[in-house]
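Written below as structure tokens is the structure these notes are about.
Yeah, one chain of the complex is gone here, protein chain that is, but the others are all in their spots.
Right after this comes chain A.
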């Protein structure tokens, strides 16, 4: 019914290889884009921007970066938060050294710093695999957070050791800092997230993406068919860290407004890893679904009792929230270990057959 594919003939290889072989998928994406670009910004309140829309987008982007590395290239990483930190601190230093710089350009450039650091910590991946590599990236996590604490130059010798985002404008319109409007920040985040998502979709479908997948599935076989493993792994580290770094810069500049070094500590890494795993490794859409579940759902759950008029204390809600979200994570992983993206894929296949399954 909804997903009737009858009459959609593919007459060329190109059409068969298209991103959306089924027309309804393209329509669906169009509707989603319409919502995020037009309807949400028009209807959302300040609260929705600050606690749902902006953080979900930023976390999705960070998970997308991790997914390139872990989901596509098969290199397990536990240092995501530290690479986010590199992006954030790089952006902060660039903005404070060159205050005339366009903030969007600065955010996009800051990814290159984390890409460099990412490649450096990716070099061990040429020799070690799996859990051992995870430990090596964990070292990056500890080392970088320690560096953010000890290297006072990074936070401009601020007595409190934290970085504060100044008010930055593009042609007189504030885009970051306390003076910026949420809707402006939302559009900046949305623009960068859309751009990088588009880039990643294309990368993962192209030669590079196929090399990554081959490396992930069996590196010896990949090497035998002529794939340069060093190139494959290091590009995965570089691109993944770039995306994560940009997410980190957005995280601090477009959302938090201030950051202490311990913000980039391991709980954040795990949170992003959870988003990627629950959303679905090796999937682009999964990152968004995962972020909605992990970042968005608790916020909505917190609002529910008050909206429904249930008299319950705030701390009780918080306890219930942790329990509900925790059990949902377990539930989804049991129902579909390959994540929410796979759940959607199955649902879609059923919809294509519905109402006449054979």
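Basically, a contact is a pair of C-beta atoms (placed from the backbone, for glycine too) under 8 Å apart; a residue touches a chain by one contact, two chains touch by 3 or more; residues count from 1.
In the analysis below, contacts and distances are computed from a predicted model.
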item: Name of the absent chain as recorded in UniProt (options "Branched-chain amino acid transport system substrate-binding protein", "SpoVR family protein", "Ferritin-like domain-containing protein" or "histidine kinase"); value: "Branched-chain amino acid transport system substrate-binding protein"
item: Which residue of A:61, A:144, A:234 or A:263 touches the chain not shown here; value: A:263
item: Residue among A:52, A:254 or A:281 that touches the chain left out of view; value: A:52
item: Those residues of chain A which, in the complete complex, touch the missing chain; value: 28, 32, 35, 39-40, 43-48, 50-53, 55-56, 149, 159-162, 164, 166-167, 177-179, 256-258, 260, 262-263, 265, 288-289, 292-293, 296-297, 299-300, 302-303, 306-307, 313-315, 317-319, 322, 340
